[in-house]
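Note that one protein chain is taken out, while the other chains of the complex remain in position.
Residue numbering begins at 1 within each chain, and the chains themselves are lettered A and B in the order written.
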Amino acid sequence: MEILPKWADAVLVPIFSLLIAFALSALVIIAIGEDPVAAVKMMVTGAVGSTYGWGYTLYYATNFMFTGLAFAVAFHAAMFNIGAEGQATLGGLGVALVCLAVPWPHWALALPAAMVGGALFGAAFAAIPAWLQAKRGSHIVITTIMFNFISASILNFLLVNMLRPKGSMDPATAKFPAGTNLPTLHDILGVFGIPFSRAAPANIAFFIALLACVLVWLLIWRTRIGYQIRAFGKSESAAVYAGISPVKIIMVAMLISGALAGLMAINNVMGEAERLVLNSVEGAGFIGIAVALMGRNHPFGIFLAAILFGFLYQGGAELALWTNIPRELIVVIQALVILFTGALDNMVRMPLERIFLAFRRGKA
Amino acid sequence: MDFATVLQVLDSTVRLATPLLLACLAGLFSERSGIFDIGLEGKMLAAAFLSAAVAAVTGSVWWGLLAGIGASMFLSVIHGLASITFRGNQLISGVAINFLAAGLTVVIAQDWFDQGGRTPSLGGDARFGPITLPLADTLRDVPVFGPIYHDLISGHTLLVYFALAMVPLTWWLLYRTRFGLRLRAVGENPAAVDTAGVSVIGLRFAAVAICGVLCGIAGAYLATALQAGFVKDMTAGRGYIALAALIFAKWRPWYALSATLLFGFLQAVALRYQNIDLGGFVVPVQFMDALPYILTVIILAGFVGKAIPPRAGGEPYVKER
Partner (left out) sequence: MTTAAAIELKGISKAFGPVQANKDISIRVMPGTIHGIIGENGAGKSTLMSILFGFYKADAGEIFINGTKANITDSQTAIRAGIGMVFQHFKLVQNFSVLENVILGAEDGALLRPSLAKARGELKRLAEEYELHVDPDALIEDLSVGHQQRVEILKALYRQADILILDEPTGVLTPAEADQLFRILERLREEGKTIILITHKLREIMHITDTVSVMRRGQMTATVKTSETSPEQLAELMVGRKVLLRVDKKPATPGAPVLEVENLRVIDEHGVERLKGVSLNVRAGEILGIAGVAGNGQSALLEVLGGMIPATGTVRMNGQELDLTGTASDGQSRRARGIAHVPEDRQHDGLIMDFSAWENTVFGYHNDPAIQSNALLMDNAAIRADTAAKMERFDVRPPDPFLPAKSFSGGNQQKIVLAREIERNPDLLLIGQPTRGVDIGAIEFIHQRVVELRDAGKAILLVSVELDEIMSLSDRIAVMFDGRIMGERLPEQTNETELGLLMAGVNEEAA
């Protein structure tokens, strides 16, 4: 029996959870002797007070949309894909190989090819844990954690031993050719005469992430494969009854998930760094978990949550720059958001249910 | 490779296996009670930081150890609340705890010590020192046995011996006591425990608390025995390796010892030899680093026997109507 109306469960619960997470974060800031109000002001100014700030906020948000969608697609199939970090790392490799392989004449040609490269590598790296789960019942949580570590080793090995240009001490690839450089928001908005910071890294990948949100929504809620993914995610035995192949659904959902994570590389590797470095993902794969949980695994929610986390990330960087608050504060906030929206959501839901029940009894 | 080198590698195996063993047994208690815990990493990290910080300030490793256990217990309580009281998702709670520890340790370390997220270096009484077992020096010159006893068995810190003693103790608790019977039962079928008039919540919290204590000791060992102070992310995936070892061990204490010794050995080898030359074919160091993870995947894939987790694991207990 449903006690909470749908809207309350979808809106009130995450909002209250978020408020608790933020209140605790404020306590942490007070505890380390800083002023939370001043900190929030600085974050707001730093993240959305200028087009430069927006440029970074949207850049980060783009990463988080891809990894958030990646987590959500797998989650609908009841697959807890904790491996977006590794899949995005490998996606970066795919994008880098595409960008370096051909002297691309124009970004419009390079981008689709790089997308294919990134998605393919991300999907391929997700395929192994997926196959092991589907065929051998190996718990995907553990295997994807292991694969995150393995991906770091693979990339480390390749960058140090193979992809590093001769004479360079830096474990990174060469700079990508100019023909692969993506138009930034400065370039795009400039066409319409809107001024935007030249220095900020937000680029055309942001719009591709928006498109991905729409496509994932269609996939999950309007297509047959999405129907089957959701059905399988709710009940595996019922799926078998209906003739939905668990192996197929696990593979499809995880391949899409890995591809989305891999696609992130067009933003951070191709759009921003323009070369492949160690640890280019910088934890975005894990933030995707928080983003998806907060967004209730719905693309629109993921879009909002990604913007919020982009804001936190950029604002947090500004804080670290101007105050004694280290960047890791963002990790704390992220942890609290995951904790309260993902694991302690019943702590908010139970009292809410009681209120609604009392209210309904009062009316009846 | 001479005898002395072998002994050195084995000695470092024991040192490196100790935190894995403690964390693995911690996970064993929790998961045997039906609570999955991927937050071992975070608990160890929090304990490593707070033990080093308190040891640095008080100059006493014992206060450090206590503080480390306290930090780990705090996170255990959060995990318990989320997964037992509020029946939340245990995986998500574990992920959150790992992040919380990763963030908080650096934020607090920076605030307290202002050394870029480290604690000051520990020395003297702020660290666990090696213990020389009786007759170790006397027997040193006895061939073969002497060096083994002196270099490998003797000369570890107290926590190493504690960890080793925990293996039979855990076995005894699990299989020979009332608590163990109930603990195993609650991880298999909590309804059986509940209808027998025993509190499922109480048992699971007890298990999670033991898990917290052991993780706390594991973390304290890292910062105050294996190394001399806390550095950012110093657990470096050990919590996950311990989790892997737990699966490897099929949730049994003696197997946990062998699994963690194996993984400790791999780490010791990777630490000592960078690129290993196998007659022309060079094994890169990155492969050695990744080997524990690769091995775990192979085991999980069931190529080396099937690992069956406790039946009620991961599921919050809800009374059936």
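Of note:
We adopt the following convention: a residue touches a chain if its C-beta (ideal position, glycine included) is under 8 Å from a C-beta of that chain, and two chains touch if they have at least 3 such contacts.
Everything numeric in this text was worked out from a predicted model, so none of it was measured.
Put simply, the hidden chain is in touch with A, B once you look at the whole complex.
If you put the hidden chain back, the residue from A:178, A:240 or A:278 that touches it is A:240.
Considering the full assembly, B:191 is the residue among B:57, B:136, B:152 or B:191 that touches the omitted chain. From the options B:77, B:152 or B:181, the residue with contact to the chain not on display is B:181.
Residues 1-3, 218, 222-224, 227-228, 230-231, 234-235, 237-238, 240-245, 353, 357, 360 of chain A touch the missing chain (whole complex, contact as defined above).
Those residues of chain B that touch the chain absent from the view are 175-182, 184-185, 188-189, 191-199, 311, 319-321.
Convention: only the chains that are shown with their structure count from here on.
Look at where the CA atoms of chain A average out and do the same for chain B: the two points lie 30 Å apart. For chain A in complex with chain B, the residues that touch the partner chain are 28, 31-33, 80, 82, 128-129, 132, 136-139, 141-143, 145-147, 149-150, 153-154, 156-157, 160-161, 286, 289, 293, 324-326, 328-336, 338-339, 342-347, 350. The part of chain B that touches chain A in the complex is made up of residues 38, 78, 81-83, 86-93, 95-100, 102-104, 106-108, 110-111, 117, 237, 240, 243-244, 247, 284, 286-287, 289-290, 293-294, 296-297, 300-302, 309.
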